[in-house]
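All protein chains but one are shown in place.
Every chain is named by a letter (A and B) in the order it is written, and numbering of its residues begins at 1.
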Amino acid sequence: MSWVIDLLQLIVLVAAAPLLRGIIGRVKALIQNRQGASIFRPYADLRKLFRKEDLVPPTASPLYRLAPIILFAATLVAVALVPTLQASSLLGLPGDFILLVYLLALGRFFLMLGAMDGGSSFGGMGASREALVSTLAEAPLLLGLVAVSVLARSTSLAGIAHWAMGRSPFQLSPVHAMAIFALALVTIAETGRVPVDNPTTHLELTMIHEAMVLEYSGPSLALIEWASAIKLNLMLSLLIALFAPWGMAATLSVGAMAMALVAYAVKLLVLALAVAVLESSVAKLRMYLVPDFLGAACALAILAVAFTALKR
Amino acid sequence: MNLVEIMAVKTLASAAVFLFITILLIAAAKRTATCVLLFAVQCAVITLQIAASAYIHRSIELLIVAILVLLIKVLAIPLALSRIRTRLKVSPDVNASTTPVQSVFIVAALILLAFVVVEPYVRAFSLDAEMLAAATAVVLTGVFLMVSHKKALMQVIGLLVLENGIFLAALATTFGMPLVIELGIFFDLLMCVLLMGVFVFRIRDTFDHVDVSKLRRLRG
Partner (left out) sequence: MTDVLFYLLLALLLAGPVITLIAARLRQAPAISAHLLFVALVAGALASVAMLWQGRVVSVDLSCLAPFSFSLLVDRLSAYFLLLICLVGAPVALFSGSYVERHYHGARRVWFWVLLPWFLLSMVLVVTASTAFAFLFGWELMTLFSAGLVLIDGHDGERRGNVFTYLLMMHAGAAAVFAAFMVFLPHSAGLGFAALRTAAPLLTPAARSAIFLLGFIGFGTKAGIVPLHLWLPKAHPIAPSPVSALMSGVMLKTAIYGLVRLSFDFLGTGPAWWGYLILAAGAVSGVLGVLYAIAEHDLKRLLAYHSVENIGIIYLGLGAGMIFAANHSPAWAAVALMGALLHSLNHALFKSLLFLGAGAIADAAETLDLEELGGLFSRMRVTGTVFLIGCCSIVGLPLLNGFVSEWLTFRSFIAGATLPGLAPAIVLPLMAGVLALIGGLAAACFAKVFGVAFLGRPRSVEAADAVEVPRAMQAGMAILAAACVVIGIAPVIVLRPLAGIVLQLLPGVVLPQQAFALTNMLPLIALAVIVVALILRSLCRAPRITPTWACGMPGLDSRMQYTSTAFSKPLRKVFSQVYRPERSIETLPADPPFFPHWIAYRSVRTTSFERSLYRPAINGILATANRLRRLQTGNIQVYLLYMFLALVAALIYMRFA
């Protein structure tokens, strides 16, 4: 019956994604001495967008409305690979973290195409910048995952989580230190937070992700926003599962599940707080400094992989 | 084992990782103030390491060395460097000959080189591979900082990092040098920094800049 729990994992992650965004926004507002919107605001936004009409430019092809659907579907299937409440996942298999990276790439590819279909300058600009950031972020992401996988002697995310649960929290291996750093930098780049991209900016020339979705409206925009929130939740849950999975249920009892849910919520809150504090304290990088940022992540990931062999 | 003992052991085990992180961050830093701060952090890591070692081996000498490192290298020298920096009034940029990305990759390669190079010594004398490799990497990073940066203040920081590395190497192979020698080295270091401070001001007043790449009159 563990597939029921895995399905529950998926639903929790998908349903809680807008809440995570709301919490980050609220914390940022409090830091900036404002009152801020309610943490349930993103749900209201999604409901509003789903009820509105879809506006489509006259030059758009069928790909324009297909792109958000494929983005959402790919992100949803990617979520099924990440263990959150217990050390197993719905579609978990050996070698599934490669599939995870490439499913995210599938969604991103179609989003870039949808952006260019709008026929405006901003769509092309967003797609071109997103191409730069995602190209340079893919190598450190995969290398960081490879380093952790080699250390855990398992190639599935569930297996790595299971192995990490067996270690004590104070055993800091250099592989883990380097990999955490590298994956944290890549998470910031992949999910489009400050300092790589400002998700709340209104100036088109400072946008990367927002510029791609500038033309979208109605249910298409709702799907894109939700998929972006799910991606943030997915990356943070991935960090939790790989590096701090203690608290995950080892048995299938209700008590263990409840504790796992509470532990997951607490860890996610801590990470959300960290993201909000980081976004409020650092300025956004100029676009041509982002390759430096990702280059540092790449060097850390290479060191993490090298240490797995040097420390044997 | 009580909690303090456990913490001491964990500190010793993970010190090398933090040293690697500090040298990577110094390589990637873009402002002089950040470099001074990172040097202070590195010395703080070394202090914790010596303190942990002092607790485990119950050695008063090591404790004195730890306190000395704390006072001189974590507090006195970085404060002196900051004062020099603010009074020098040059641009806060670090002005390196390599971009931050290239520096980070070079330092990563130096770390790997350090591991490869210390392997025979580790096997012959059964030492702690991580600590010795960290010491070698810090030495190499100090030299690299001196080579790639043109500002006089950055050369001073490079020299200090280099001295950190030698100190760490001594720590890794023995239990540190005898106390008298340690005291001597510390005071030499303090004098060194103060003299360098004076020199940097004289250079700035004579030439109107502190860019060592422009000091080329001593040629054949």
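Everything that follows uses one rule, which is that contacts are C-beta pairs under 8 Å (C-beta built on N, C-alpha and C of every residue); 3 or more make two chains touch, one makes a residue touch a chain.
Everything quoted here is computed from the prediction, not taken from an experiment.
**Student:** One chain isn't displayed here. Which of the visible ones does it touch?
**Tutor:** When the entire complex is considered, the left-out chain reaches A.
**Student:** Based on the whole complex, identify which of A:Q9, A:S134 or A:S237 touches the chain you can't see.
**Tutor:** Per the contact definition at the top, the residue touching the missing chain is A:S134.
**Student:** Among the options A:S2, A:S38 or A:S61, which residue touches the chain absent from this view?
**Tutor:** A:S61
**Student:** Based on the whole complex, identify which of A:V82, A:A263 or A:A301 touches the chain you can't see.
**Tutor:** Residue touching the absent chain, from the options given: A:A301.
**Student:** If you put the missing chain back, which residues of chain A would it touch?
**Tutor:** 53-59, 61, 63, 65-66, 69-70, 72-74, 76-77, 80, 91, 93-96, 98-99, 101-103, 105-106, 108-109, 112-113, 115-121, 123-125, 127-129, 131-132, 134-143, 146-147, 149-150, 155, 214-215, 218-219, 223, 287-288, 291, 298, 301-302, 305-306, 308-310, 312
Just so it is clear, only the chains that are shown with their structure count from here on.
**Student:** Averaging over Cα atoms per chain, report the distance between chain A and chain B in Å.
**Tutor:** Chain A and chain B have C-alpha centres separated by 37 Å.
**Student:** List the residues on chain B that touch chain A in their complex, please.
**Tutor:** Where chain B meets chain A, its residues are 6, 10, 13-14, 16-17, 20-21, 24, 28, 99-101, 104-105, 107-108, 111-112, 115, 130.
**Student:** Touching residues of chain A toward chain B in the complex: what are they?
**Tutor:** 170, 172-174, 177-178, 181, 291-292, 295-296, 299-300, 302-303, 306, 310-311
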